[in-house]
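Every protein chain of the complex appears in place save one, which is left out.
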Amino acid sequence: MKYWRFVWANLWRKPIRTIFLFISVVFGFTLWGLLLGFDANLRRIADSANAARIYSFPRFGGKLVLAQMQPISRMHFVSKVGALGAILGYYQQPRNRVAVFMQGPGMLEVFQDLPLTSQQWAALANSGAGVFVSRLYAMRYGLKAGSNFPVICPDLPRADGSDVWTFHVLGVVPDIPLMPVGFATGNYDYLDRARREGDRGQVQQFWVLAVDAAHTDEVTREIDKWFSSSDFPTRSVSEKSLLASAGGGGTDALNAFVSLAFAGIVMVVIVTTNALRHSIRERTTELAVMKAMGFSNYKITAHVLAEAAIPCLLGCFVGLVISAALTAMMPRILPAAVVFPMPTIDLQVVGSGIAAALLVALLAGAWPALRIARLDVAAALARQ
Amino acid sequence: MTPAISMRNVGKTYKKSGRLAVPVLNGLNLEVQERQFLALMGPSGSGKTTILNLMGGIDRPDSGEVIVCGHHLERLTSNRLGIWRSNNVGFVFQSYHLLPVLSAAANIELPLLLTNLSRSQRLAHVKAALEIVALSDRASHKPSELSGGQQQRVAIARAIVTDPKLLVCDEPTGDLDRSTAEEILLLLRALNEKYSKTIVMVTHDQKAADYATRQLHLDKGELMERATEVT
Partner (left out) sequence: MRRYRQMRVVGLLSLRNLHTRVRSSWVIVAALTVVSAVLLSASAVDEGIKLAYLSVGHADRAIITSSGAVRESSSSIPQSWLGPIFDAPGIRKARDGMPVVDAEIYDFVGSLVMKDGKSGETEVRGIGPKGLEMSPEIKIVDGRSYRPGTREVLVGVLARQKFSSTELGDQITMVDGGKWTVVGHFSTGSFIDGDFIADPQILSDALQRTSYSSVLVGLESAKSFDRLANVLRTNPAISVTVERQSDFWRRQFENLPAGPLILDYMVSILLAAGAVSGILHTMHTTIGARAKEIAILRMVGFGGVPVSVAIVFEAMLFACMGAVIGTAIDWLWLNKYPLMAAYGVFRIRVTSHLLVVAIAWALVTALIGAIVPAVQEARLEVVDALGRI
């Protein structure tokens, strides 16, 4: 601590340069926070998967029907089945795609991670056109409890011929990793009553719980085999493999995020190294005097590394704060049509940022350390 | 009486890149007694700064012995030399070499950071050093806010703050006008007489050398004693 004033004074030797260095570091770590935050969220999504849950979709873009629930529930190793309807349309403009998931029979047992209390489930069941929306949806579309939420769905006209489904927001609930871009959820019974007679009884997906994770693959195959030659063939996939591919698994997306984050840190290393190099060059005589006074190579190098570490650590802190703020604001400031999982600035991202900041300081200090160790005191003083 | 500085058969050669080696000292013998104020004079390139650097432990001889304050400097490792310097030597340079980002007091405090003294103890030492050099009212000023003479006083205060036995001064009045130079030289003399510091000063100025109690002239590796006049 007794060297703190000395280190701080040297940092502000050229205030403008220090500020530019700091700004550069902040940008580098803002990028770090955002990209590793994306990475963290995608991994969180993949990790949150329920290994025993399966989704069954229409195989060729057609439909499924409620009557299929019974044979599925009787299959080996099936614990529970739920039916989900969906209104896939848009809000205000066609580019603002929205999906309102309509909870049908059995979904309360199969989708226990939906963040609704039992009172909210009951309200949903009794509310008709009522929906609960997640915070991301609320921020993106400016919704709150009591708002109207009209969704236009040309593919799913109502019985009265209109393609506008006007929902009433009952409340805003937390987001869940399973639906990283947010969600709106309503009542399947209302959907079924309100749509055309010929479309009644149709289902968007079945959610199936296997007795345990070990039997998921078997159940998946059995469901598809059972309905393969029916009028409503299915394509089933486990939640785990669906989230893994949605989160970039099996693609190069995750590697790209981390590579880009490192590119930002390389930038910081370049700028910090250059700053330190110039600073040491300009202070050669001062360093020689310090050595003459008795300061060891180790002590002088430690000072220099501290001069690198302080802007790196402070810049890391500010950069991560900015990335956290951007993350919170993104759903509000991005166009509603732009939808992707938001970054998560968790402890791992912060920890890795601090580690990266220290590594940058070490890398930037390597050349000065060598220069200090090799400094010929007499020769440096003779050049005065 | 054991001399404060003893240089025995010291040789030193400098090599410039791509050129032949130039011997600067060859079998030099020199003794400086305690509490002596020695002025080393000689033409440019005669090796007087080299002798100063060897005495101060910031350079090593190629041959011979350099014994200062009872230590064989040629036998110490770099680390040990650094520790030895912090305890035994104070340096005063022609260009002052103050750290421009620190105040006068902080510059003076710098060598004390190598000790185990508490902050209040360090500040007390700094205050004492400032009083000796008569600059107590300039403690918070940065070097850029001080005159040349004042900067050199700060440099002297920094050199004495750890109470070393030996002060080595390389052209301490080289950048100063006549009257300011005299003030500095009087201060050095006071440090020698009142505070019993052994001082070795390199200078090309005879008037400055006359403040010393002993003068040596170095030319072509040979040391010659000169008679001193105390002013």
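Each chain gets a letter, A and B, in the order it is written, and its residues are counted from 1.
Heads up, the rule we're going with is that a contact is a pair of C-beta atoms (placed from the backbone, for glycine too) under 8 Å apart; a residue touches a chain by one contact, two chains touch by 3 or more.
The model shown is predicted, which means the values in this text are computed figures rather than measured ones.
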item: Visible chains that the absent chain touches, using the contact criterion stated earlier; value: A
item: Option touching the unshown chain, where A:G128, A:G171 or A:P233 are the choices; value: A:P233
item: Hidden partner chain, touching residue among A:A123, A:I270, A:L358 or A:A382; value: A:I270
item: Touch residues of subunit A, complete complex, unshown partner; value: 14, 16-17, 20-21, 23-24, 27-28, 30-31, 34-35, 38, 60-62, 155, 221, 228-229, 233, 235, 237, 241, 244-246, 248-253, 260, 263-264, 266-268, 270-271, 273-275, 278, 334, 337-340
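The definition used in the following text is that only the chains that are shown with their structure count from here on.
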item: Geometric centre distance via CA averages, subunit B-subunit A, whole Å; value: 64
item: Of all residues in subunit B, those that touch subunit A in their complex; value: 49-50, 53, 56, 58-59, 78-79, 82-87, 91, 93-95, 97, 99-102, 106, 110-111, 113-114, 119, 170
item: Residue numbers on subunit A that touch subunit B, as the complex places them; value: 2-3, 5-6, 9-10, 12-13, 285-286, 289-297, 299, 377-378, 381-382, 384
